[in-house]
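Here it is, the structure in full.
Up next is subunit A:
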Amino acid sequence: MAVTLELSNVSKIFQKDRELVRAVDDVSMTVTPGEMVTFLGPSGCGKTTTLRMVAGFEIPSGGTITIDGQDVTNVPVNRRDIGFVFQNYALFPHMSVFENVAYGLRVKGYREEEIRRMVREGLDLVGLGKAEKRFPNQLSGGEQQRVALARVLVLQPRVLLMDEPLSNLDAKLRIHMRTEIRRIQKHLNITCLYVTHDQGEALTMSDRIMVMNRGKVEQIGAPLEIYSDPSSLFVADFIGQANIIPGEVVSVEGGTASVSIAGLTVPVRAVKNASFAPGAPAAVVVRPENLLPSPGEGMKGTVLTATFLGGRMEYEVALESGRTVLSFDPFLPGKRMWTEGESISLSFDPAVAVALQA
Partner candidate 1 sequence: MNRPSALSAPEKVSPLKRDPALLPALAAIWISLAVFVLYPLFRLFLTTFMVEGQLSFSNLGAVLDSWYDRQAFLNSLWLATAVSVAGTVLGYIYAFAVTRISIPSWLKWFLGAVTTLPLISPPFTSSIALTLSLGPNGILLKFFGIENFNFYGFWGTWMSETLTYFPVSFLTLAAVLSAIDPNLEDAGLSLGASPGRVFRTVTFPLSTPGIANSVLLLFASSLADFATPLVLAGHSFPVLPTQAYLQITGLYDLRGGAALSFLLLLPAMGVYVLQRFWVGKKSYVTISGKTGSRSGFKSKGKLAEGLVLGVCFTVTAFILYLYSLILWGALVKVWGVDNSLTWENFHYVFTHGRKAITDTLSIAAVATPLGGLMAVVVGYIAQRKRFFGNRAMEFFSMLNYALPGTVVGIAYVIAFNERPILLTGTMTILVAAYMFRYHAAGIRAVIASLHQIDPSIEEASASLGAGAARTFFRVTVPLVVPAVLMGMRYLFIHCMTAISATIFLVSVRWSLLTTRILECMTELQFAQACAFSVVLILLVFGATAVLTGLTRFATRRISGEGGRG
Partner candidate 2 sequence: SGELNAYTIMPEKYASQVFEAFSAETGIKVNFMRFSSGEALARVVAEKNNPQVDMILGGPADTYEAGIKEGVFEAYKPAGAEGIPEKFRSKENYWTGIGIIPLVFLTNSKFLADKGLEAPSSWNDLLDPAYKNGLQMADARTSGTATERIYSLVKIMGEDEAFAYQKKMHQNIQMYTKSGAGGAMPVATGQAASGIFYIVDALDIQQQGHPVVISYPKEGVSYGIEATGVLKGARNLENAKKFMDWASSKTFAQLLVDKKINYIPTRGDVEVTNPALDLSKVNLVEVDVTWKGENRKAFVDRWINEVIK
């Protein structure tokens, strides 16, 4: 049942007047059967376009796409057995919620009572059991999005392509839905591409994450890998929040580089494939949750803002070097809290920091 999905050197160029937009630029990747790969990347980086090419809505300007070993570049959409959740929902405005969800099932030729059962199940799954007679224009934004999701999930396609399917749902529902999606996807062993802007979602749901930037692939890897071993400053900066502190390589030994930062020399893990030479500039990536107020020595700075963020305090700190860094301090009662203007000293655990080529 589960299929491989392969993109080889896929590009898409939009031509507009004299302006050429290279929306997707030489993307290659293989999605193994039953895998869930999430696309992450800044707005406009080409995620939707890539997904649309896989679906067959858009013809690649170059490259090939194969599903299950078969070149589908010229196979019509409806023969690809894919499910697509559109960023703008694309619900059929003239059909009730029930009919929208039943659409694909009818195409597949299920019997009427089966359809009714499956649609019910699908709608219950997204919490819209009672809205089946309504029309899309009588639904709230989130409700519409859920219908779009249900419409595809009931079909259990071979390949599932989802373009920000949960963006308009509240946190609770989103968490619920993502576990449901993941459960179904795993259970049916569906190969899945998923676009999201929610990093929590990407990190929790995906087998692998593909980070894109300006149409190009920046890094593909397991969530933890992307997070802790970003292959570029872009990735480091984009995933999670990162303090990028410039320094100079003092010495390199095995996987560890000693980097001098603000007068201190710290041994930091060097990123894979990096070739550091002593004296070369390096950027040390320190996650805000690893940059904590320290009673002892550390980098000195002044608190710019202190924000309460539910489970934690968030400090924006201006270092003496002038650089602004973020520090997330778990909020526990009794813990000292800093306020704006106070002096603070920050330190980090070098073992979970990583040095990149600057």
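Quick note on the criterion: contacts are C-beta pairs under 8 Å (C-beta built on N, C-alpha and C of every residue); 3 or more make two chains touch, one makes a residue touch a chain; residues count from 1.
How were these candidates chosen? In short, all candidates are chains of the complex that A comes from, given by their letters.
It should be emphasised that the depicted structure is a prediction, and the values quoted were computed from it without experimental measurement.
Asker: Which numbered candidate, 1 or 2, lies in contact with subunit A within the complex?
Answerer: Of all the numbered candidates, the touching one is 1.
Asker: Where on subunit A does candidate 1 make contact in their complex?
Answerer: That would be residues 16, 48-49, 52, 55-59, 76-78, 81-84, 86-88, 90-94, 103-104, 107-108, 135-137, 151-152, 155, 157 of subunit A.
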